[in-house]
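Here the complex is missing one protein chain, while the rest keep their positions.
Let's turn to chain A:
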Amino acid sequence: MASPTPLLQIEDLRTHFTSDGEIVRAVDGVSFSIGRGETLAVVGESGSGKSVTSLSVMRLLDPAAGGIAGGRILFEGVDLVTKSEAEMRRIRGNDISMIFQEPMTSLNPVYTVGEQIAEAVRIHQKLAPKAALTRATEMLELVGIPEPGRRIHSFPHQMSGGMRQRVMIAMALSCNPKLLIADEPTTALDVTIQAQILDLMRRLQAEIGMSILFITHDLGVVAEIADRVVVMYAGRAVEEGPVRDIYRHPRMPYTAGLMQSVPRVDRGATQQERLYAIPGNIPSPLDLPEGCSFHPRCAHAEPRCVAQVPPLEPVSDQHRVRCVRWRELDFSQKRPA
């Protein structure tokens, strides 16, 4: 699906924070790319650096806390890392927009949702307030909010979480962005609403054709929406490939662990049966283990896993993995009987 020149290409991104004089390597050499019209999912446990990666692309990190320490973020071939703040402002909300995990707190409580959508339109498309509000109404209609002409005058607190997330999507798409970054957009919603929002995003992508960087810790959601997956662990990409390959033949023990923790109907899991959870916790980025960061939690670790950080090796044309033992291990998922 990826076209020859990717829309977004991240090369060896390093984003560091300083905390009490120590360097926190939140993102430590991540590379991936997203083609036009493609949906890439970034998956990993809490603290693996997913949000920091997306905020790095938007250049929205708090400069007092840290920043991009190295690497390139090529958007349509131009490096965002070297762009000025004014240039970034023209890109944010216009070429690249973002939606967040918390629909309850992501909208400003003192402005109507119409005003908040219209603001982005006014800024980027230089529309007059009235025309911008008309555009906001159209956007609300597009994301499936009933009575949009009335709803633009609602305040966020008058809406449910699912409705607010629709408003966020309407706002993000109001200027026809080329890339939508969605940082766990469904995590805070209950399952039915979650499915509706995923549906909506799929439909809008088909209509508008933007690329999506979809961040989640839930591999179950990935199959619903993504073309390709990047698995992150402790600030590094540890496996990358098309969704089918990752689901059928995960190569990295960490990915296999994540796969096992996804509830699946075809595995016949009952309510009583506890889901598998990877033992141990993600290491602190202040104190990363030597070599492969996952080795302390890995059932297949060997001395050579500790010796050096394994390189990201190609498994096939599009599938890459960061594990020295990938050739010997087989985590292929049994096909449902």
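Following the convention adopted for this analysis, contacts are C-beta pairs under 8 Å (C-beta built on N, C-alpha and C of every residue); 3 or more make two chains touch, one makes a residue touch a chain; residues count from 1.
Just so it is clear, contacts and distances are computed from a predicted model.
**Student:** Tell me the UniProt name of the left-out chain, picking from "ABC transporter permease", "ABC-type branched-chain amino acid transport system, ATPase component", "Fe-S oxidoreductase" or "Sarcosine oxidase subunit beta".
**Tutor:** "ABC transporter permease"
**Student:** So one chain is hidden, and I want to know which residue out of A:Ser106, A:Gln165 or A:Thr255 touches that hidden chain in the complete assembly.
**Tutor:** Residue touching the chain left out of view: A:Ser106.
**Student:** Would you mind spotting which of A:Leu7, A:Met98 or A:Met201 touches the chain that isn't drawn?
**Tutor:** A:Met98
**Student:** Which parts of chain A are in contact with the chain that was left out?
**Tutor:** Missing-chain contacts on chain A: residues 58, 60, 64, 85, 89-94, 97-98, 100, 102, 105-111, 119-120, 123-124, 155, 157, 168, 171.
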